[in-house]
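Read through the structure below, which is laid out as structure tokens, and then see the notes.
Take a look at chain A:
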Amino acid sequence: MALEDYRRDIEGCSRCSSCKWVPYNQIKSWRFSKNCPSIYRHNFHTYSGSGRMVIGLSLLEGRVELDETVAEIIYKCQLCGACDSACKTYRDDIDISEVLLELRAYCVEQGELLIEHMAMIDALKREGNTLGEPKAQRGDWAEGLDVKDVNAETCDVLFHAGCRYSYDRDARQTARGHVQLMRSAGMGVGIAGKEESCCGGRAYELGYRGEAANYADDVLSLVKSSGAKTLVTACADCYSHFQYVYPKMGKELPVEILHVSQVTEKLLDSGKLRFRRKLPLSVTYHDPCHLGRKGEPFAGVWKGDKLDRPMNLKRSGRKGVYDAPRNVIDEIPGLELTEMERIREYAWCCGAGGGVLEAFEDFSASTTAERIAEALATGAEALVTSCPWCLRVFKDAVEETSACIAVYDLTDLALMSAGIAQPAAV
Partner candidate 1 sequence: MIRVISDEAYKELEAAVGPDNVSRLPVVLDSYAFQPFENHESMPWCPSPVAVALPSTTEEVSEVIKACNRHGLKHKAFSTGWGMWCGPTTDNVVQIDLRRMNQIVEIDEKNQFAIVEPYVCGAQLQAEAMKVGLNTHIIGAGPNTSPLASATSMYGVGHDGIYMSYSARNVLGLEWVQPTGEVLRLGSPGSDKGWFSGDGPGPSLRGTMRGYTGALGGMGVFTKVALKLFNWPGPPQVKSSGTVVDLTSEIPENIGLYMCFFPNADKLADAYYDIGEAEIGYNSLKVATPAFMMVLAPHLFKKLKDTKNLSRMLGKTMGHLFLMLLAGTSKEDLAHQERVLEAIVDEHDGFILDQKNIPPLKSNFMMNFIRATLPALVFRIGGSFSTALGRNDSLDSQVTWGEAIADIKRGYASKGQIIDDMGDNPYFVPYESNMFAHCEVVYPYDHRNPRHLEGSNNITMDFIIGAVELCMEAGFGTLPPARKILSPLTSNYNYWQKKFSEAFDPDQGSDKGLYTDETEFDFSEIAPERVAKLERLVKERTWTELGPPE
Partner candidate 2 sequence: MSHKTVDLDGFKQVVGPDNVSTQESELESFRSAGMASRGSPVAIVKPTEMSELRDIIILARQTGANLVFSSSAPPRFRGDSIPSEDGVIVDLSGMDEITRLDRRNKVAYIEPGVTFSHLIEAADKVGLKVLMPLLPRAGKSVLACFLEREPITIPKYHWDMTDPLLCTEMVFGTGDLFRTGTAGSPGTIEQQIDAGLAHKNPLGPGTTDFLRIVQGSQGTLAGVTWATIKLEVKPSVHKIYFVPDIKLERLIEFTYRALRPRLGDEWLILNSRALATLIGETSAAVEELAGRQAPWTLVYGVSGYRYLPEERMALQEKDLGKIAQAAGVVPVSEVPGCPAKKMERILASPSPEPYYKTVPKGAFTDIFFLATLDEVSTLIAVMEKACEHHGYPTSELGAYIQPIQQGRTAHVEFALSYDPADEAESKKVAELADSASRALDAAGAFFSRPYGAWSDIAYRNCPDTVEALKKVKRVMDPDNVLNRGKLCYGEEVV
């Protein structure tokens, strides 16, 4: 689609500012009532979901020309989807998220690129990941693991680690844990190791749709050749792209797609996994954007007037993965969950997404700091989440500020309680 195709969405905006707020019935305090990191930091209306849509209209009408300044405003957004989700509590006919993505594609088309994003894409092309890490080392995280190599044999369940889990110094251990958890329950898990392809999601979000499509083809090919009926990923970003972006691009994966938290929940329900060890810890859970509101599966495209779009085709963010991680937490004995004020489809972003972590460090850090503050406000001893990107920025922020809160991946806690790994001191 082109930007012009979203003109009706843009013009439909009434500038009510719902895109800047937590849905009103869920505002529980003055302090944690905002939902958009971009306008929270930058304040001018142009930095909101509505404001960015106006950029689109200004460009279409020739009121404004695309230049470095305009592009920077467009990119100073984590694409967390909070604006879209909030807008859709009232509106059925505006897809802010799609407009924001379209603006990025427009920037790339027009050659208004950020150096930092160009570096990410270069790295992706060169090494198959946006982190710039050697492709040859992608599979090192799984060394010694009892797991099938789908390059050599087929499997029932294909585990996609994702770039962050494959390379991040802390997350790699957890990546092994995800596999150990599934293997302990007797699941026939296979991985692609160093042949695993980046999902291409970041490229898509940065506006590089061509590259994204290429990586989607790679993943599709791998999935088909693996023989798997189920694709499991622990990376929320990858999950979102598999569930939504791929079908949107016409590259739907012919398998069931699950996040590892959903797998864990299923294993608990079937009795194949049991939590034996008590973990006396008060926790709060962060809903990753890509697992939550952006994890809502693709349902189809409506070609007519969106005022007539059937509700099942309206992507509201409500059908993301929210309950599975909470159910897992609920099952771990000793864990006491205190929710933050902004949760589920109105959760505050961790700050890492949309190319912001790479291009606008301060902005990313301030977004993360806000979430940490919210976690601290619950009084919980630990912040738990299910996304390696969220984990990375939370851990860095806590270390830098010496905040009194631990940060855990949900799978790490599950492993500890299941006795599959040595528990850390809690």
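How these were chosen: all candidates are chains of the complex that A comes from, given by their letters.
Quick note on the criterion: contacts are C-beta pairs under 8 Å (C-beta built on N, C-alpha and C of every residue); 3 or more make two chains touch, one makes a residue touch a chain; residues count from 1.
No experiment lies behind these values; they were computed from the predicted model shown.
Contact annotation for this complex: of the listed candidates 1 or 2, chain A touches only 1.
Chain A makes touch with candidate 1 in their complex at residues 8, 11-18, 21, 23-30, 33, 43-46, 48, 50-51, 54-55, 57-58, 63-64, 69-70, 73, 89-93, 307-308, 310-311, 318, 345-346.
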